[in-house]
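Below are the structure tokens for one structure; questions will follow.
A single protein chain has been omitted; all remaining protein chains appear in their positions.
Letters A, B and C mark the chains as written, and numbering starts fresh at 1 in each.
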Amino acid sequence: MPELTYREAVRDALSTAMRRDDDVFIMGEDIAEMGGSMGVTQGMLDEFGPERVRNTPISEIALVGAGIGAAMQGMRPVVEVMYEDFLTLATEQIVNQAAKHRYMSGGQLTVPITIRTQGGAGWSPGAQHAQQLEAWFVHIPGLKVVFPATPTDVRGLLLASIYDDNPVVFFEHRMLYGLKEEVPEELEPIELGKARVHREGEDVTVVAIGPLVHEALKAAAQAEEEGISVEVVDPRTLQPLDEDALIASVKKTNRCVVAHEAITRMGFGAEVTAVVQHGAFDWLDAPIERVGAKFTPLPFAPVMEEWCVPHADDVLDAIRRTVGRDGN
Amino acid sequence: MPELTYREAVRDALSTAMRRDDDVFIMGEDIAEMGGSMGVTQGMLDEFGPERVRNTPISEIALVGAGIGAAMQGMRPVVEVMYEDFLTLATEQIVNQAAKHRYMSGGQLTVPITIRTQGGAGWSPGAQHAQQLEAWFVHIPGLKVVFPATPTDVRGLLLASIYDDNPVVFFEHRMLYGLKEEVPEELEPIELGKARVHREGEDVTVVAIGPLVHEALKAAAQAEEEGISVEVVDPRTLQPLDEDALIASVKKTNRCVVAHEAITRMGFGAEVTAVVQHGAFDWLDAPIERVGAKFTPLPFAPVMEEWCVPHADDVLDAIRRTVGRDGN
Amino acid sequence: MAKVEAKRGLSEERLREFLREMLLIRRFEEKVEERFRAGELPGFLHVAIGQEGVAVGVCQAMEDGDVFASTHRAHGHTLARGTHPNAVMAELYGKMEGCSHGYGGSMHLYDVERGNLGANAVVGGGLPAMTGAALAFKLRREPRVAVAFFGDGATNIGTFHESLNMAQLWGVPAVFVCENNHWAESTPAKQHLPLEDIRDRARAFGMHAIKVDGQDVEAVYLAARQALEYARSGNGPVFLDVETYRLVGHYVGDPQVYRDKDEVRRLRETEDPVTKLREKLELSDDEFDEIDREVTEIVEASVEFAKAATDPAPEDALKNVYA
Partner (left out) sequence: MAKVEAKRGLSEERLREFLREMLLIRRFEEKVEERFRAGELPGFLHVAIGQEGVAVGVCQAMEDGDVFASTHRAHGHTLARGTHPNAVMAELYGKMEGCSHGYGGSMHLYDVERGNLGANAVVGGGLPAMTGAALAFKLRREPRVAVAFFGDGATNIGTFHESLNMAQLWGVPAVFVCENNHWAESTPAKQHLPLEDIRDRARAFGMHAIKVDGQDVEAVYLAARQALEYARSGNGPVFLDVETYRLVGHYVGDPQVYRDKDEVRRLRETEDPVTKLREKLELSDDEFDEIDREVTEIVEASVEFAKAATDPAPEDALKNVYA
């Protein structure tokens, strides 16, 4: 089995789709000669040429909107928004246009666009280059939202997203691009809407996304030494959400922690909490604990940044809090 | 005591602040001669003139951003974004600029801008003129978020928002503008961050915002006839959130329903649910029930729209579900 | 930036078609105003009375396979491109037989089969997609053009700037039609446009621009043909400045407190594109009345059709959210 980094896995999914299908092309700022600010599209200009690996001006709303227009013609554009923070410039097109054309037309149109973006703290980028905004898009009917945590998942989920006939907002994480693992020989799409159990356990379920999946696995290993058996589940697709998988896991463990890098307040963890407390109320032996970033913009100074963003020890503390209580 | 509509109450707060203070001015599309698309600012051009009641071009991002710049100079601009749906054009300035200047400057700047907007279903405006997006802004540190439900509240909370030294996103609701009630003789600011108990009850707490406050009160009256005593609490300010008031109420009633017009998934109700299940876990006798719009863009046809948006009967059903269960 | 001169006049027969089409739109929108006042029509309506020459001139110049994006003021574009009045009226009544099957409404009229990719209730919201559709045509080497309608007020939104800039950079076959009626809702041009000649906006992208009198449907048609040919033959996008007048309120029910009643009355007398074409054609009252009777019947029939049409079931709201 080939070993790929998360970055290479994204590139492999893009290139595979573009080799198979002329209707797939990519657009974004500095994705051509430079290969993207994260190096994801390096080499693709040489293989596919400037028509299909298209540098755009700094025009986030038109970049996304042009993708929507091409998608309405049956193409499958993959547009790259360099940082999640700049999604804020394109929300009108994502929310009012991409998400609603099919509906407003009574089913006449489809908009098979994939909007790739990335963000994440851990390198002192400051307050405007690391936000995690996935929760916003989960609130918008008509959009699918994907946030893969591993090379295997990002490869299969991106291929599935490109071939999904709906607009997909696809979140990658800055600090995961270097992550390496063996991936399947054959690139197969991974169905959207299916959670992945990374580790089975009996005492607590940790629902984690993005980089917190890896922090949760570290915390789980640590917890095991303390005699706590932790199950780690990654929804991978935030919309549609695999509610059954989350609820089933909590019905088994009776305790739940939700973890993401985004701000805790009004973060995706709030939705998971609301779903789980409703679906597994009688099984819960402790309040659901949320782990996320502190309620501040991201500070620049590394000591402050480090403290604001959640890590394995924060997940572990949350795990301890949930098991520190007796069931009732 | 004077009787004012919600619309007149907003106008009264704006005019009062502008009479008291030259640093307060209003900007927005069609707010001058026309008095705003909702008639809120009617007559203000005559009293205050075109410099302080400023029509702007259709330029949402610059309109909000110009307000930010004036606010950084110590003025207290109140900018009107005609529909919440168009906030999506200004999110970059609201989220990356207004919310973060104070923080990124290490406390050197304040941005005392108030961003007024409105939305809401019930008149078949279609999918791009009625979204309820308050939840997005609750996720952003540095912003305050206000959503008043009555003339008295909107008047006092708007005055407080104008004089708050932080950026405030201030949500009004299209269907509430005509609502009339007696308001205090003297216009007094209402402190941000304090919930209001509209009705006391013993069996269930309904946490409701905006138009759902009134739907909840209708449902409560109906429930009373069925022998269910309902407490209705309106946080009024979504950020900062009066968590203690919500938790205290649920500790008394042991049951909770959260209601808003926005889409249920990832709506503000998810955050309230997460907060309440954590703070009142041992007191809860039933899962927290969420009431919100169905997971669709807003359809045009009245029969479909009516069905998608929550009403008193939906709140009542949720109340019944919570009391239909035995405590444990 | 060429000013278009009517190279070749159109046949009288063709011009009569244009008159009939404009009058159909006029009667249709007058009926919409009437039915709205009667309380039969839900939602938020904007009619384009006075601007029929733009809709008919441009839409008649388009070819099969061409696509367009419309605005909040969409009835004329939709009808002029061939969507049956029954389907448009049924949409305004929120019926399943409507051109958006009751999901869209007046501000979201669609007819994908006829290239109508949607009216947009967000000013400027439809422009980027036309740049993108035109890019698709270019990539696929299809001789098709994407047309974006928008108003003078829309030229102030960033979406306009980015969409035209990108279209010019990439040389895609798009035509940007500015329905320049000198008002943005209640805001006069002098309060939102800091320039005399709106074609200067196109200069910021080095885009070819054409100006034409929108009250002369023949001139609009010829300018639009020229613009469409220019784009279709691979010369890149065109900005079409169509000077026109909104002879009614911004929305149905608008008291127009912001503008002088006499100005409107004067404009109705001097700038009505229907009257202008009627005079050009030297139609007798009988000839005109005959056309009028015919289109009026069609409009009446569309109301009957719409009223008799099917309401969606409430739960149908859950359909069409995802493909």
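One rule holds in what follows: a contact is a pair of C-beta atoms (placed from the backbone, for glycine too) under 8 Å apart; a residue touches a chain by one contact, two chains touch by 3 or more.
Just so it is clear, the structure is predicted and the values come from calculations on it, not from any experiment.
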Visible chains in contact with the missing one: A, B, C
Selected from B:166, B:205 or B:296 as touching the chain missing from the view: B:166
Residue among B:42, B:110 or B:222 touching the omitted chain: B:110
Option from C:50, C:126, C:158 or C:214 whose C-beta touches the chain left out: C:158
Touch residues of chain A, complete complex, unshown partner: 29-30, 32-35, 37, 55-62, 85-86, 89, 123-129, 294-297, 299-308
Residues from chain B at the interface with the omitted partner, ascending: 25, 51-52, 56-57, 59, 61-75, 77, 92-93, 96-97, 101-110, 112, 141-142, 144, 165-166
Contact set of chain C toward the excluded chain (per top definition): 156-162, 165, 168-169, 191-196, 200-201, 203-207
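The rule is simple: only the chains that are shown with their structure count from here on.
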Most distant chain from chain C by Cα centroid: A
Centroid spacing, where centroids are CA-atom means, of chain A and chain C in whole angstrom: 41
Whole-Å gap separating chain A and chain B, where each centre is the average of the chain's CA atoms: 30
Junction residues of chain C, two or more chains touched: 100, 102-104, 108, 120, 122, 125, 158-159, 321
Multi-chain contact residues (two or more partners), chain B: 61, 85-86, 89, 126-128, 295-297, 299-300
